[in-house]
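Note that one protein chain is taken out, while the other chains of the complex remain in position.
Per-chain residue numbering starts at 1, and chain names A and B are given in the order in which the chains are listed.
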Amino acid sequence: MAGLDRDRIIATLLVLSLSGIVAGCAASASGKYFGLTTPPSENVLRYISGAEPESLDPALPNGQPEARILMALYDGLIEYHPATMESIPGIAESWEVGEGGTEYIFRLRKNAKFSNGEPITAKDFVYTFRRGFKPELASRNASLGYYIKYSEAYNSGHAFVKGTDGKFLLKKDFVDSIVNEAESKALPLAGDSEFHKFLDEPERLTIPTVETDKVKLLDSDPKLKAAVEGKELVPVKAEDIGVEAVDDYTFRIKLYQPAPYFVGLLGHQFFRVVPSSVIEKFGDRWSRPENIVTSGAFKVLAHRPYDELIVVKDPNNWDAANVKLDRIEFYPLDEQTTMLNLYKAGRVDGIYNHTVPGPWFDQIREYKDEYLLHPENATEFYVINVKKAPMDKQKVREAMAIAIDRDAWVKLKKIYKPLVDIIPFGIFPKYEEAREKVYSEELKKQGSSLDEWKARKFNAEKGRKLLTEAGFPVQQSGSGWICPTFPVDDVSILYNTTESNKATAEFIQAQWKQNLGVTIPLKSMEQRTLLPMVNKVEYQGFTRRGWVGDYMDPFTFLYLYYSPQNASATGWWDPKFDRMIDEANSTVDEQLRFEKLARAELYLNQQQVIVPLGVPGTSWMKKPYVKGLYPNPGTLHAWKFVYIERDPAKWDKDVDNILVDKDPVVENQLKVIMASQEEFIKTHQAVKTAAAE
Amino acid sequence: MEETLQITKGTSLWADAWRRLLKNKLAVFGLVVLAFMVVLVSIGPPILQWLTGITPDYIPADGDLLKSFPPSVQHPMGTDEQGRDIFARVLQGGRISLAVGVISTVVSLLVGVSYGAIAGYLGGSIDNFMMRIVDIIYAIPYILIVIVLLSVFGGTNTRVLIAALPAIVAGICILVAGVLLAVNLYRRLFGDGLADGLFNTLKRFAFGALEAAILIALIVAAAYLVSLTGFGSSIAEKYGSVFSLGMSQIFLLFFALGLVSWLTMARVVRGQILSLKNQEFVLAAKATGVSTFGIIFRHLVPNALGPVIVYATLTVPSVMLSEAFLSYLGLGVQAPYASWGSLAADGVKNIAIFPWQLIFPGVTMALTLFSLNFLGDGLRDAIDPQTRKF
Partner (left out) sequence: MLKFILRRLLLIIPMALVVVTLTWGLIRAAPGTFYDSEKPLPIAIRANIEKKYGLDKPWYQQYWMMLSNVAQGDFGDSLKYQGQSVNEIIKRHLPYSATIGIIAYLLALALGLSAGIIAALKQNSLFDYGAMAVAMLGLSVPNFVFGPILVLIFALGLYVVPPARWGGVSSIILPVITLAAIYAAYIARLTRAGMLEVLRSDYIRTARAKGLDEKTVLLKHALRGGIIPVVSFTGPALAALLAGTVVVERIFSIPGLGKIFIEAVLNRDEPLVLGIVAFLSILVMVFNLLVDISYGFLDPRIRYE
């Protein structure tokens, strides 16, 4: 009896595993394409966008999944170029910057409409910006726009300080800054106004109105305290921030200091225009499917949370004639295996970035017509809590950074390339030129060389030397190393519970054990628990960080380490670094500015407050019949360029070259859109040259 | 005529059960496989390391080896995608899976048996109250408890909090005793009416007041003890090095899983006690003056052990499955440790291209769970062949 059972059991198990293997082999039998590849019968794109969006109100969410969807629903002043993510005209036909670099004028097209037919004017942009900074809205994106004058003060609930003589205290009298208030002359074609004069005045001082913060600030600065004594506090209102509707189709923005990359920021969903009448009517329920009104190429048809979000072409959109898709179905999924299963079964046409699991890389890479691996505007690194010993010693940090074999790590992660700097390569070609030049000079001054710098990718010998010099001698032990004096209990690698982070943490732990003889304990934590610990810099040792650039300028990576309240989670701050950055950002000449930034980056890098690891590749898939969808550095797509190609002869082949190959359909569309700004620049140049003569 | 007395060897209840068990071929199969597994996972890892130098967390330094290789002579179960030998990991995983199963079951046994026995024996409103608590805890989705537990205690506080556990447990015991006293007090004051004369009433109130004072003092003491993290951290200083961070997390997992299964255990024991407490041997014990505590733990519990053992043997696989489920959600055993469940959960993702990552841990786990279930069935049949209770 028992024998029968046992046989039966074994048989069942065998059958199961056999069928599994057989099915697996069948499933992964390589055809030309990965799974079923037939275009959908309707003119629809089925796209996996990421986790379920928190909200369809563009001012609120700050995640990538939401960004992708919101780009379909809302238009902004500019739009991202589908392949390079440069700024191309959106609702603004043209724009220009004033002489001082702090004033921007946008000229809007006159045929832009919301999905309910109402026209979009400059007043709507003013409303959108003012609303975004409203403290009660508690938008997490507000800090993106802090360059706009007084926006941070308004968002933080600060107040101006008004004396009995009616004069306001000025910021330059109390805060040291090498950024000189650039007074820009009123631009031609944009009228002057009371408000504009107010914005042109030197920046006013603002102080917090919350008692505890106010008292803390005043107590720390006696001069300030004395000056504020007895004066009236006038709260900063929404109407004070530096945005103005000069007329219905002219929109002006005033910054408090130059930000050469500012226009590139405006593609973010926070700055995209929202319908004031609908928001006033419905309050925080305005973005529900039954109430929502949008401004983009697509509008909401149905929203079933966690199931799908269906958007359809909006006939009222100013560019509706050029939008090729009838419908997009966004599927909110975040499990990699499920996504690829759906892709293979032909039920989705495209997936967002970083979705191909590392282990599948070798197999998926074979599908040259569908797998996209291009450089991304992001970096992965380990941050170090530099406040806790022994990581407060620069040599220790450097030792550990250099003792990781990044080439091996890259082989593990498959889609990365090694990085020893702060700013990723392959994204900002002009910056990299500047960096090469500056690094060569500076390193030579220090008696080193660019090659030696690049060798920081891995040098176990040097790592051991550094660690020994730092006071923790590394000794040979058998075929390996030991470092008995290193206080391993005071250091740990903290990571959240995703597999890729786990794999990296385990790898690095093994590397340090093998190369330095120290076994650093691993600590894993659920993301929500981990975040506050990291943000408040209470962790010990190392934790993994990934940073995705917010805009297409190298500063978005250096910004993390700038200012005493910086968000680097390292506990590091250096006024020298801040000064170098301020100097760079107030430089108008682009190449010169890049050189200054490079110097700052080198300085930061040599402090070794982080352990740079690598630059990820985009690593996603789309069916070859989906065109106009490019692996741009941010994986943010302007959906109006996407279309389904039904002629198999024209399907994408060998997508490694997709950013270089020009698609005639997309090029034509781009040409039409970019014409207005290019025209403007040409005429503007002509006017300037004429004026100069 | 001579009469020869045949002296038959006496047997006890347990010896009888053992004999019956051995007759059951399936159960024996289960027992054998289980024993084999236990031996394998205990001595396997060190032997493997001694023979081949392979450890479960060895990640090769050579980048080309950081791949998942199919089974070969070098790696009889293949490697995972970080190049680690799966056989070594399955062995280590077995240690942890079995440990999780056994220890959680022991925790749930200790808590559940005591709780259920007390509730069942004392009966009445205490029983009602205690079972209501069980109902409430049952209604909380346990994953919430586990997630919170693993979050709150999973940080740098782990060592301190584990060391402070004795204080917390003591505090809870005192609190429970306090509650029981409170109920007693209530009964004494309001239970029997005021009909038996002034003197008696006064006496009752006097005793009641005394008990109330003791009760208040106890509650205060409990609160103070629990808040004595100074006490806890001094223990942590002395013995903290025993717990490495990874082990602390596993320890917590034992605790968390054990905390969930005690509920049904309590119910089962209570049921048993309820049916046993009116039997003669209990009356006899009461008549001879055995204390309540003695009756519960020295007379009733041993007699109720039958179903308890069976249930315990069946709890082990269910706890192991729960741990696997938690690992699938990313909350179970953490790196560098692995359990069969976490290995299977990891392997499932790559089932289409690297099926061996799932097959080996999965089959091993299934085989062990099989054996445990067979054993449990066999035990049930052996200990109480007349009962076929759930």
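In this text, a contact is a pair of C-beta atoms (placed from the backbone, for glycine too) under 8 Å apart; a residue touches a chain by one contact, two chains touch by 3 or more.
Please read these numbers as outputs of a predicted model, since none were measured by experiment.
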Check: Which listed residue (A:Lys172, A:Arg327, A:Arg347 or A:Lys437) would be found touching the missing chain in the intact complex?
Finding: A:Arg347
Notebook entry, point to check: Taking the entire complex into account, which one of A:Gly157, A:Pro375 or A:Pro473 touches the absent chain?
Noted result: A:Gly157
Next item on the list: Determine which one of B:Gly306, B:Gly362 or B:Gly378 touches the chain that has been left out.
Entry: B:Gly362
Next item on the list: May I ask you to list the residues on chain B that touch the chain which is not drawn?
Entry: 132, 135-136, 138-145, 147-148, 151-152, 155, 264, 317, 321, 324-325, 328-329, 341, 344-345, 348, 351-352, 358, 362, 365-367, 369-370, 373-374, 388-390
Margin query: Using the document's contact rule, name the residues of chain A that touch the chain not shown here.
Written below: 1, 4-5, 8-9, 12-13, 16, 19-20, 22-24, 26-27, 35-36, 52, 54-55, 57, 60, 62-63, 135-140, 142-143, 152, 155-157, 210, 284-288, 304-307, 331, 333, 335, 337-338, 341-342, 344-345, 347, 526-533, 535, 545-546, 565, 567, 569
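One rule holds in what follows: only the chains that are shown with their structure count from here on.
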Check: How about chain B: which of its residues touch chain A in the complex?
Finding: 25-26, 28-29, 57-59, 61-64, 66-68, 81-82, 147, 150-151, 154-156, 244-246, 249, 330-331, 334-336, 346, 348-355, 359, 363, 366, 370
Item checked: Partner chain B, residues of chain A touching it in the complex -> 1-2, 5-6, 9, 13, 17, 20-21, 24, 27-28, 336-337, 357-360, 362-363, 405, 407-408, 410-412, 492, 497-499, 502-503, 505-507, 509-511, 514, 521-526, 528-529, 533, 540
